[in-house]
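A short worksheet on the structure shown next.
A single protein chain has been omitted; all remaining protein chains appear in their positions.
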Amino acid sequence: MHFNPSQTLSDIAKLVNAEYDGDPNFPITGINEIHRVENGDVTFVDHPKYYDKALKSNASTIIINKKLNRPNGKALIYSDDPFRDFVKIIKKFKPFEPSSSMISPTAEVGEGTIIQPGVFIGNNVKIGKNCLIHANASIYDHSVIGDNVIIHSGAVIGSDGFYFKRRPEYQDKLESGGLVIIEDNVEIGACCTIDRGVTGNTVIGWGTKMDNHIHVGHDTLIGKNCLFAAQVGIAGCVIIEDDVILWGQVGVQKDLTIGKGAVVLGQSGIAKSLKGGIAYFGSPVQEARQKMKEIAALKNLPDMFKKLR
Amino acid sequence: MHFNPSQTLSDIAKLVNAEYDGDPNFPITGINEIHRVENGDVTFVDHPKYYDKALKSNASTIIINKKLNRPNGKALIYSDDPFRDFVKIIKKFKPFEPSSSMISPTAEVGEGTIIQPGVFIGNNVKIGKNCLIHANASIYDHSVIGDNVIIHSGAVIGSDGFYFKRRPEYQDKLESGGLVIIEDNVEIGACCTIDRGVTGNTVIGWGTKMDNHIHVGHDTLIGKNCLFAAQVGIAGCVIIEDDVILWGQVGVQKDLTIGKGAVVLGQSGIAKSLKGGIAYFGSPVQEARQKMKEIAALKNLPDMFKKLR
Partner (left out) sequence: MHFNPSQTLSDIAKLVNAEYDGDPNFPITGINEIHRVENGDVTFVDHPKYYDKALKSNASTIIINKKLNRPNGKALIYSDDPFRDFVKIIKKFKPFEPSSSMISPTAEVGEGTIIQPGVFIGNNVKIGKNCLIHANASIYDHSVIGDNVIIHSGAVIGSDGFYFKRRPEYQDKLESGGLVIIEDNVEIGACCTIDRGVTGNTVIGWGTKMDNHIHVGHDTLIGKNCLFAAQVGIAGCVIIEDDVILWGQVGVQKDLTIGKGAVVLGQSGIAKSLKGGIAYFGSPVQEARQKMKEIAALKNLPDMFKKLR
């Protein structure tokens, strides 16, 4: 999420009422959580385990709950609760604005695009040319949709990321300030849900086709010409490269990469990054050939136990 | 489901045109199916296997298809088809009423609550303060929603329980007369579905957060501060205690209990009650540590078979 206009270190520190270490005029051009941080961004860290990762990341400014040595060329903001202050910044720059009509007057809709009845289009949404948005789909604020995109009924584009910090008494929500970008020629099936990035973008790449009931988590980046069958679930901060095929009900855990052209058979569960160009199966997933051998062996196991006894 | 005003044994017996055993003025204060029955309720039983359970339950009145000895302090209604008569009572006291507008004039909506366009709110729904109901969500009649609740687009609150009795020629539906109660600070993801109780309540406890595409069955009771990832499916009559975490695509069978603080890894299938405070994995589920040992052993199995031969 970029700030427009750009902010300074003293602006942001003042907003969260915190001390800082750095030039007051040090520029802060945006905000991102640690997996998607870019140069110029402010990010946050509140666990010693991740201090080093945050300080060495692309972030230029880090909100942190310990006074450490400031790395060269970076700025620090000291907070007793970096998560709370990070949320405060997101809320300030991306506040929720209620809509009073099904299609916001600030939405832009390209030539030749058909919007069926009952579709909700939020504030500042951009939709390209020659799209077809079927009845009762919902598109949250700030979503960006390319040309020739088909979105089926009941689909939800831009719902909040699922990201909570456990407090002693409750689950504290990281507000989502990012957005969804759907590139040209994508098809989104009925009742799919694409969460927006918490600070970055969730991207569905050129020509990717999704069947029904698919979930895509916040900040996940999906490549071109992928094919996902029904009821696939993909967590947040995942990278799926081009030409990947996921068959029905596959589950993908957060923060991993699936290489170009990988094919994952139905109901598989992916907990680690996968190399491209290979077929996989199982929960947890393995190379399909290896998994098939295990399945064959398991079939013989009851008999073998009998013999061994 | 409570009767308001309270009924008598003779009232209810007359409604279903049946004989009864007990004081005609014996009070019947509500109706519930056997898993959720309370003192004062009428329930039903039609299979000899469950006669004893029903007669010893908290129910004060039992609709039954055999003349048995009436337990002390209880009443019996004799029916050739207790299921049919039970449905008749529910339909009488909780009839479906069509809506003619997106927000029923009988709905109560608290101060500060934002209802986005395209939201349906049925008759007698109560929504608390400072909630945010996103576009195209649907809330059925009689649902009760607390304060600071977020419901995302496409979510459905209060759909009918999935409960059928097989007849020789068809599947006979148990009408749902219960409701959904969502406590304060809950978040319900996009395209989630929460079925109402068939006679009791389905409850989502304080501060629980649900990702997208989650299904919660009828009469299920969910505790406080739980976290359910996308595409979790929970059957009816389940009890989930506080602080339980279910990761993506976990499935939970009906009529069991998951103890406080249990953590269940993605794609697990739960068919028995689970103790709290432990991590689980697998379908069928086991303690995660034990399951991981099995997975490791299975990987070595094809080689072992070779050696044994």
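For this structure, a couple of remarks:
Letters are used for the chains, namely A and B, taken in the order the chains are written, and counting of residues starts over at 1 for each.
Simple rule for what comes next: a contact is a pair of C-beta atoms (placed from the backbone, for glycine too) under 8 Å apart; a residue touches a chain by one contact, two chains touch by 3 or more.
Nothing here was measured: the structure is a model prediction, and the numbers come from that model.
Considering the whole complex, the residue from A:Glu187, A:Asp219 or A:Glu241 that touches the absent chain is A:Glu187.
Among B:Glu38, B:Asp160 or B:Asp242, only B:Asp160 touches the chain that is left out of the view. Only one residue in the set A:Asn32, A:Gln231 or A:Gln253 touches the chain that does not appear here, and it is A:Gln231. Screening B:Ala13, B:Ala107, B:Cys191 or B:Met210 for touch with the missing chain picks out B:Cys191.
Checked against the hidden chain, the listed residues B:Phe3, B:Phe26, B:Phe83 or B:Tyr140 yield one contact partner: B:Tyr140. Residue positions on chain B in contact with the hidden chain: 96, 98-102, 118, 120, 122, 136-138, 140, 154-156, 159-160, 162, 164, 170-171, 173, 191, 193, 195, 213, 215, 217, 231, 233, 235, 249, 251, 253, 267, 269, 271, 283-284, 286, 290, 293-294, 296-298, 300-301, 304, in rising order.
By the touch criterion stated above, the residues of chain A touching the omitted chain are 114, 116-118, 132, 134-136, 150, 152-154, 185, 187, 189-191, 207, 209, 211-213, 225, 227, 229-231, 248-249, 266-267, 283, 295, 298-299, 301-302, 304-305, 308.
Basically, only the chains that are shown with their structure count from here on.
Chain geometry summary: the mean Cα position of chain A and that of chain B are 32 Å apart.
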